[in-house]
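What follows is one structure encoded as structure tokens, with my remarks underneath.
Note that one protein chain is taken out, while the other chains of the complex remain in position.
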């Protein structure tokens, strides 16, 4: 089977142990993540052939970051060494009324100082049939936005299927242009889009099929290359208790998963990425969009009970959940 | 008061910290358990005189395993040294939709290579009035099954009361014969049996008195020496939230405890063993079967909030729960 | 703005990691607390100028205790060195049916052997307009009770506003006189009192405005200097799930906050202290008693999700909760 | 073989991890020790039958302390429950120029408030042929001194061999009388004495046979029941590097071990106790005093490379050292 | 450049933290190693293309083991899934007079139950020019010995250079035949041999050129295909302090490195493997045998200061050591 390529920043995540606050911690747990790396890791755990493209500094931290994804069978041959620093983020896991907190420290990172032409996309995309990107990369710097466009043009030219996750984070768009100015040109290349949400109160009003249809039609008409719009729906009772489901709209019909009741959340970071990874897997392996959305929602529900950014669950574990095993011990 | 003897394998349990998965852990917490050792530990915490019989390798791991039960006042004088390895299991604690996972690595363990005649049961049972065993031991190897029978014959001969826990684990019965072939002969010796469950959906249908009566009558007619059949009833909402209750059937009446709502489970391993330990304690100290089942259910409800396999709670703690103290701080 | 002075014992808290029991722990987490120090820390986190008055032994443990509050910007210049030992307490965090457990080891502590005249209260209260104390200090020893009175007399003379928290712990009153003999004289000096509770079953019956009014009127008539009686109301479903609200009675009207549903409690120690700290802050910065009680209840609801005795949350975090952000990640 | 009885305080030891200082530690490692308990643990590891006599508070800390010695096969049946607190000490391990630091917090401990007659020494000494005590116990309180005398009288009466370790710690003798006033009466009962040191500079001058002879003769003439005086000789290059040897004087000849070069010390606490334990073992099992002192010195040299107060090394390990295995891996 | 293939068992290593003993540890650090995997990891860290061949059980432990080598850029595509258990070893790091201790628990491991024909060696050796094996693999079981022979025959046929490390561990040869019976046939295939040692006392007598020459000539005459015999020379002052050097004999001349003084050893496990890895690297990249032995000795000296089995040092770090940088901080 051909490979999937994802492109983006790989960050060191420094998180406090247990429920400690950053003001209290005398040691921090080291993990590595980033939206596109998370997708790569989860896809590789499902057994797909995945290449992750990024840029890291030529020191032990850059090496360590690659080790973290490479161990999960993600190919890192196309990562370039260079730049001065590895992007970081500090993470404090919330509980009930205390929200989780992320402090980004990723400005001036290696990938934000990438230059056009630094990647040879034609070589990178050889033997690949899918390219995944997110709106985080063009938010990092003008150069990162330009290189994203470069990649999209090459991917289109070489006939890869393209999925894009809008993944809007207002705090990241600081380099001069806004998301509204930059994203539309990039989104034109997508076959599949995620990261938009109907504007409703999930817990009070619920999201109706009509809401997905309306939000989806807006995207499909704006981006004519796009064939599928996918949604995740999170209802937040508290930092420890959410509800979660997924939906796909193909311009005709809305396919929605069951709603999962995430009652004792372990780590919700990377929930959307795990959905996207499982969706890509399922679109490549299953025909039925209902099966696709069920797999993606189940896999990403599981992610909320795995510490760290990546959804290191297997296909068997997702399938076991879909067959409704109620948390009995697996011996 | 006379002593209780339990016989079985003592395992090293290597478990991941917090909610980590085995694929993530860079260190593992060391604990020791095993169904019959768990019963011994809990009984000793209640103040009973308990002797645990087993076989461990003559190295620091075998010694460490004995230290783990000896510290709780369990007598280990009758444990024999020998064989090549200590049985192990790896444990990953689940959360909500992610089930707990046990990977056994206990084949070829010291106890599975025990030989007939290696224990002097008459000496071991001196000053004892109760013998407890479980269906895990005969599952380990032909020799272990034979030695279990040896113990049962001696216990019967010396007039000890015998309790047996069926504790069926399909993954363990690999030595040639099935549980169905081996267990009936052994169960003939039991005065009290546990480990069978009425075949109903606990959460949807609930278990009715009639269900216990039917399952119990089947046992009592098959095993005429048996006077009591005891049941634990677990309803599994998720890996983090179960319901729990206990029942005793004496061939005449079903005595059931209240149903505990285990909303934020810490560690459910050893739940059944803690029930059995408290039941044995209560049968030896109380006359009223209702009091017995209430004590056993309360003690084992508590176990779900204690990390590790053994229920290291005191009688005072169980009684305090039975008197309904709602989790207020004990200063 | 003028400073707040709090006076009391500073204890080393040794607590088991995670859900471990004291019988299991091979290492203990070190923290420092005490009702009055907790109030000081929280007030300093809100930006108020706070001086904490105490007595600690002249060794590294005493120094370490002061470091723990000083780091949060609490002034410790008025702490005296002396005595033989730092008070300690051992703490085991409960879960659901297993209550949290505190083992105090604070007898003969430095502060319990304080002598009258050892503190120069006139100097200490310079530039201060508020004095806070609790019923724990006079419980420690006759001398500690005498010095509390000394402080109250000085505070009244210098025109400070005085808040007192009854904080009755039966296990502490061992020095000869009972709380009932000692407290009334001290409470005469309070402008604001907390730590009394209407005698009703919170979860079953609920607490009605009438209950607060009745309990409050009793205090106001007994202690004519007192203008406000404040209440916290905890309903304990289990050690992991409480409800929580606050109320103020000014002799005329009862102002009550919303009731918070504390579903996955991290650490409830210091809940009342965090309420008191936020109340003092709010009384000094806001005019509206409804706003005051809302702030105090919100701040102390947050405390239940912060490990350790002190509520190290900021004003922004409390306000964000009051504006009802449902636990979404703060990036 | 008959049993050895040791009597003394069992302390919780709270030590900083690695090379951290008490002012830095955010968690402390929990261990348990005390001169007489250390002797008991080491003897039990050598396989001797040992009973430890003490008094601990009736709470989880007292229980945990007993668990710590019981796991090593030390019998704790004769420990009494009572009193208010478990003695503690805080420990910071030194390195090179930074000395290790002990902060005792053992005043008012359970054992210091023991009462005469509380122990039934005749029962305790049944089946015993050896009693070991140290000068730490009479230092704790007048009652503890009286009970030590009580024990000595009973031991003498019942014909036990008695070993005593002077173990002078000036900081402990605070109850009114000095060691010089109390110890002589107690030392009259000793058959074997340790804990005195010739007054020479070990590293500069070295200790000569004559020095041991002189110091030993002084003791033997002062305490006519005494037959052997034993010495440990420590030369302290730095906190990380000591030299170590042992000597026995029988009034006739000085038997000295080789001098061990302890170049990378792990933990020197309990060095003297481990010498005493191995000496008692060797005196009970070997005839040759040279063999005895070699075993005791080798065992206690090993202790310096074991963390914690107790010397949990086996006879095989001591013998292997005596046969000069140069630290090659044991596979 | 072509790739290097190594073949052998991959073990989980469970080691105690710091200087703790197995009898003390409440958690164990998880690492993975094995002589041939260690060589693979070190070679990959030097930038060579390496494929590791093994067999692991199809569960999370097998997966985790592969993650551990894969992260360092070792190719694991040719590892086969199967068998029942992952080999383990328990490790306790020594200090000075206390030797390190290894408890193997590797019987019945996946690789020991390998079957002839299970690996397709022709495919595995495609694009390879070097094969490395050790005497540990044939020690595991008859099948493992047969498959080793299979690999050697294929490697010879395909023209790969072959290096073999005798690595004799008496405790492993339990399957029926002795090393003396099995090894000679396998060693016939070696171009380069290591793992034999001149029979002299390293610290007292020193090893002379003549000793290497004599030991080497014996091998070269016995195994005519062999062109180089390599030696590591360890002098063990204590578990914490060794000396270390390397030598190569080509039948003509002895090339020896300087002798390193390893004064504060961190972890000596894998010392020989790290020498072998660096030797293979150097033989493939340098022409001068003196340069080769210097690189190999320097790299393996460094290994003693890296925790874990694998020598995760870079070429730059080895070269920096060879240029004699005396441990100054690298900023």
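Read from first to last, the chains carry the letters A, B, C, D and E; within each, the first residue is number 1.
The definition used in the following text is that a contact is a pair of C-beta atoms (placed from the backbone, for glycine too) under 8 Å apart; a residue touches a chain by one contact, two chains touch by 3 or more.
This is a predicted model, so every value here is computed, not measured.
Within the whole complex, the absent chain has one touching residue among D:126, D:214 or D:238, and that is D:238.
Checked against the hidden chain, the listed residues D:123, D:171 or D:252 yield one contact partner: D:171.
Touch with the chain that is not drawn comes from one residue among A:10, A:35 or A:67, which is A:67.
Residue positions on subunit A in contact with the hidden chain: 14, 17, 21-23, 25-30, 59-61, 63-64, 67, 84-86, 88, 90, 92, 101, 103, 105, 107-108, in rising order. For subunit E, the residues in touch with the chain missing from this view are 18, 260, 262-267, 301-302, 304-308, 312-313, 317, 320-321, 325-331. Hidden from this view is one chain, which touches subunit D at 18-21, 23-24, 94-102, 104, 169, 171, 203, 236-241, 264, 268-269.
The definition used in the following text is that only the chains that are shown with their structure count from here on.
Centre to centre, using the average C-alpha position, subunit A and subunit C are separated by 44 Å. Note on chain placement: the centre of subunit A and the centre of subunit D lie 61 Å apart, centres being C-alpha means. With touch defined as above, residues shared between interfaces to two or more other chains in subunit E number as follows: 21, 23, 26, 67, 101.
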